[in-house]
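Omission of a single protein chain aside, the complex is shown with its protein chains in their original locations.
Our next item is chain A:
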Amino acid sequence: MNELPIIVISPLVAGFLAWLLRVRGVREIIGVAGSLVPLALLIKLYPSLGGRLEFTINVAGFKLGLMLSHLTWVFSMIAAVVGFTAILGMVSTARDNWEWLFALMSLTGVLGVFMAYDLITFFIAWEVMTFASFMMVLRYNRHASLKYFILSIVGAYAMLIAIGLIYAKTGTLTFPEVSAIFSQDAMTKMMGGPGLFTKTETMLIYGLFLLAFGVKAGMFPLHVWAPDAYSETNQSYTAMFSGVLSKAGVYGFILLYILMYGKLIVEFGHFRSAPTFGYIIAFLGGLTIIVGGILAALQEDIRKLFAYSSISQIGYILVGLGIGTALSIEAAIYHAISHALFKGLFFLIVATLIYRTGKTEFKDFGGLAEKMPYTFAMAFIAILSLAGIPPLVGFASKWLIFEAVIHENLPILGGMVFFGSAIGFVYLIRFTYAVWFGQRPSDIENTKDAPLPLAIAMGILGALNVIFGVAPGLVAQELNKIFGKTIIAGNIWELNLGFGRYNGLLLTIWMTIGLLIAAIIYFLGAGVRKVPVTDTYQSGNPVTMEYNLTIRRNFFLPLKEAMAFWLRISFDKLYHDIWKSIEDFAETARNYIYNGNVQVYAWYLAIILIILAAMGV
């Protein structure tokens, strides 16, 4: 079983080779090959998934291990597919060797996180991933990268402390053993006996893991790094950054279920029909949806819009995970897959737009649908998928999450999820019209369509969006294997939950027929009337001339003004203020204590001697 280390290491090796060989052409081939190896090996290993796919080495008394199960295979496949397309996109957009090295290194890290078998491997891979993505941002924007790095470091320390606590009590770090000890502990506690972990310690471990995984997933209120980091780097790389690296946090929450589920239930009990600890995750996820969605609508920069949108979509996954039924977790993993597919596609489209036009703001775009038909087709697929319009994969996964929330009678979370879906349309309509339709500014008159590598990469993701949408059962039946039982019934075309069903193929056929009828009616002579600007109405009143009628500039300004009070509450600013006051406090303390007067230092020595004498040293 030595394919597993090859899967993890090959991108890193390819990255180093691409870094050393400064030959244009060669490094691209090596890099793409390096990202193709994990994908090929994962597909090759699929038939033997039922057996024990493990690999361990001993380092300094610790066993470092990799493992492939149905769950980790699904997540690794997300990483391998989206990682491969992102690397393929980088053939066009990468500027130097640096980006090849660190993009491939972060692919190694994220594969390691998904395939880790013990907490040490998990942590090491986690840090490799963080470091490499930090370096990718550093080249573009120092400030954004530092914000990302500091929040990541806080999360990493939190995780390290939690791992230390677990190791100190249990003496083991491999997932099955830790999980067994926790569930045994839960049993003892339920019988009334003294547990291995007290309630406070359990709460502490849970809180630390929440912090660690929340930072990486971009959970509210720890999301502040994400908009800057996603927008200030190579946009092809962001396809992987937003699509896959954020899933490491999601996977972390699943790990929390695997390791501590019984213990957390016994200690904290239930809130309504969800476990309390999960409800916290779900509620924060709901806030993430709303905050990310509203902020996405207010952005003037394409990259920022999709960065916030990515945060918002992660919220759905957290809601699904938090509710904690088998159905909702399966729905969450489904949404993780579809989010990786459509968000990866979106960022590749953004990469293409920036590569071809060099512009990033909505006001500079317009009317590109004629000039870039292929990219527009891909954008159309991505928009429909993110907005959750059948028959694309985004609909299937969102529908599952809605059903899971409704089935558990959780009205607040349901409201948040539905609101997020509505706000999703609000920001996507902006992207649709401002970039692809309307008048074309003269300086992007000669824009060409996507370069070949980006076109192939987009094609792969676009095709997967359609395939998994029309045949949602393909994914669902794979996810059923994770739980070892049928949670979502039906065949490959149909999802059947028992209280609701969705047939992707049937819907596609009906929609096609509907579109054909509409097209026939249209071409048979629907009267076309030119509408002058003064003939448009808003709330029943004619629109006056001072209103801005272009979607490209400050379109949601009224929304911004209406929400001005809430928008002033910014966690970004809060963290900045905390940082500043710590700095001020340290500066003041330094001035008083380290004041350059030798006699004062002599006093310190004398006082310490007195204290030592008083302690009887």
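Convention: a residue touches a chain if its C-beta (ideal position, glycine included) is under 8 Å from a C-beta of that chain, and two chains touch if they have at least 3 such contacts; residues count from 1.
Simple rule for what comes next: contacts and distances are computed from a predicted model.
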item: Hidden chain of the complex, named as in its UniProt record, picked from "Monovalent cation/H+ antiporter subunit C", "Ubiquitin-like modifier protein SAMP2", "TIGR00269 family protein" or "tRNA 2-thiolation protein"; value: "Monovalent cation/H+ antiporter subunit C"
item: Hidden partner chain, touching residue among A:60, A:191, A:524 or A:598; value: A:598
item: From A:57, A:258 or A:606, residue that would touch the chain that is not displayed; value: A:606
item: Contact set of chain A toward the excluded chain (per top definition); value: 596-599, 602-603, 606
